[in-house]
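Input: a single structure, listed below in structure tokens.
The full complex has more chains than appear here; those shown keep their coordinates.
Order of writing sets the chain letters: A, B and C. Residues in each chain are counted from 1.
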Amino acid sequence: MKHVDEYRDGKLARAIAATIAAEADPTRDYAFMEFCGGHTHAISRYGLEDLLPANVRMIHGPGCPVCVLPIGRVDEAIELAKNPDVTLATYADLMRVPGSRGASLIKAKAAGADIRMVYSTLDAIRIAEERPDRQVVFFAIGFETTTPPSAMAVKLAEARGLTNFSIFCNHVLTPSAIRAILEAPKTGGLPPVRIQGFLGPSHVSAIIGTKPYDTFVAEFAQRIVVSGFEPLDVMQSILMLLRQVNEGRTAVENQYIRAVTPEGNRAAQALVDEVFELRDSFEWRGLGAIPHSALRLRERYATFDAERRFAMTPIVASDNPACECGTILIGAKQPADCRLFGTVCTPETPMGSCMVSSEGACAAHWTYGRFRDRARASAGRAAS
Amino acid sequence: MCLAIPAQVREILPDGMARVGLDGVVKEISTALVGDLAVGDYVIVHVGFALSKIDAVEAERTLALLAEAAGAPAEAMA
Amino acid sequence: MDVKSGRVDLSHGAGGRASAQLIDEIFRDAFSNAWLDQGNDQAAFDVPLVPGGRMVMATDAHVITPLFFPGGDIGSLAVHGTINDVAVGGAVPLHLAVSFIVEEGFPLADLKRIADSMGRASREAGVPIVTGDTKVVERGKADGVFITTTGIGVLAPGVELSGDRARPGDVVLLSGSIGDHGVAIMASRENLGFETAIVSDSAALHRLTAAMVAAGGTGLKLMRDPTRGGLAATLNEIATQSRVGIRIAEEALPIKAQVVAACELLGLDPLNVANEGKLVAVVEAGAAEAVLAAMRADPLGREAVAIGEVIEDDRSFVQMTTSFGGGRIVDWLTGEQLPRIC
């Protein structure tokens, strides 16, 4: 796989790891957040933590759209799916996400709701065309990467005169979430952020460009390296962040130059802007309500907005109060610090947002990393 | 999030569609978000859409930077 | 699992933790006996009235979509799958029984094609289908055709393989590339909309296993075919049953480029993807070379490799040393195996 295999070379990785180890200042602690679940996946999948020196720590961010979807929105989707006229089309990732009281789309489907897993919004459009007798609702989630295909579906539905297609929009915005993390200690009474830099998202940035991150340097004196998703991309980006720290710089840098430009994909941006508009505020699971952090359909496309078409009423539901996702997401705690981790809270029965998808901080640790816990625990014990 | 993978354009289809290939795996995708493409181009594919083109020159540059990042300590530690 | 008011959902059938839970909470207690508790994909037992007789029995329902796919069809698969479950128990497969559940409206020509394919597979394997049953259900109450095959086989004296026999220091062998079957099936499903040249690896492994039994002697601890749930599920089953850990090396795993590509595209891990003509074996370190040589001498084991070792671990973790030299857990699949976007 060209443009893939080159970035999965283990020997090169170990060499870069040696560079990082060589350049890491042993008197310092480095803490970087990979915002994006894609990076979390690469780190876990390739065991990159084992390649980093002990004083370079990665904090798993909230950049998994499945994880940050509030329980209430899942409940609303399930309610919608129970409507006998509705066929709910959704990406497979959402099937097992738990709503309130153990409900989920996969269980709603088992109980008779008409729910279809699709690979693309085009599949949802095709279902609507094939079944004019059904109201087909696409359960849309995702960051800026996944939003343009949703916008495209709305445009297509309009062009084809489909009166039985709509979108339950849950698209959210990356920069707003980064801002919320940076402001969290201030607004939420949480411990000060220990994050010294962000791995910026790969494909979100392919759409929005690198410019939207400039403000974080100006306002918060943060470091951002937009990074590709392959493991060598991640290693190199970590090195770039580490060098910024060592050199006392704060800047937006772009490691993923092969796909990301400062301006991003203007056509996609225009399309999204035509179809969607900002919500005043939106609830993020694990982070709470974040102003201007999500999209909804513009008035002009109101007829394709499931929330309006079905007069959906918001459902408010709260997470298990013992869940530590909020503090984990800002780097103040780690998954194994949560007393629910691995006992009542597992990927089969997630109690909090970080356990929902394998890209969530807790789930990634459970699925890929938990073998390290005992070593760590005993290392801790030996040290104490 | 945003599982996406580079694939090579093999055939331009009507209606803003294209067939792309990835190591012998072939898939039909929409190219509506990226504008003009030519056979041989690499694009990043996400949920059935091409999100952006891959810039071959910048890719070469990245590989060079990677080699540099890998090579530097060898000298430093030498 | 909410047995009182819950419902069976697709994750209960995916061969992951939910499947295991369903079996544990619904079936294991209800049927409870020493043979079932062996926890293998086949049961081994003495045969009363027949001095010295020891046999195995295995059964599988086949519900695959589509029914015809590159490299096979539900018929050949149903023959291979059950022969393999008998064979990986260390037995010489003797006979098959088959039951068909056919949906009203199913084309007779397709049924004949499937039956002919089963007959061919069974003749090639030398394992005759000796008895059968056919039921027809109303349109909309099945999905074309479902086939359950049951196999029995004979154990040579002294052969005793079981999933609980892995011990630290044992070597884990794999007979060939993984993920071919699952990718071939997914590629033939229209809704996923991709094409590959990959064909299913569906094959009867009993000649290979016979060679392994002969070469390994008592050093051969267990064999298992990594079908539904893939290599990850099989290794986890073994680790759990034997109360050991397993560490494999990513670089040792044979995976075809197209399988990797298809998995990338769909957001799947090849370790979770089904195989139908591969097996995993755990052997004492001393016997590993001999068994591996025997495997490589068989056409179906030509690419056999050692992929890892059994280690001590009371948490029964399966770990993998990645190509980067890092470590990760190789877990069961959570829920149904579905294409992911993120």
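Remarks
To be clear about the criterion, a residue touches a chain if its C-beta (ideal position, glycine included) is under 8 Å from a C-beta of that chain, and two chains touch if they have at least 3 such contacts.
The structure displayed is predicted, hence computed values, not measured ones.
Recorded composition of the complete complex stands at A x2, B x2, C x2, labels matching the chains displayed.
Operating definition for what follows: only the chains that are shown with their structure count from here on.
Chain centres here are Cα means. That of chain A falls 35 Å from that of chain C. For this pair, chain A with chain B, the centres built from the Cα atoms lie 22 Å apart.
Of all residues in chain A, those that touch two or more other chains are 1, 4, 37-38, 64-66, 91, 119, 123, 142, 146, 359. Among all residues of chain C, those that touch two or more other chains are 193, 257, 260-261, 264, 340-342. In the complex of the two chains, the chain B residues touching chain C come out as 1-3, 5, 7, 22-28, 45-48. Those residues of chain C that touch chain B in the shared complex are 187, 193-197, 257-258, 260-262, 264-265, 267, 340-342.
Per the touch definition, chain B reaches chain A in the complex via residues 1-6, 8, 22-23, 30, 32-35, 42, 44, 46-49, 51-56, 58-59, 61-63, 65-67, 69-74, 76-77.
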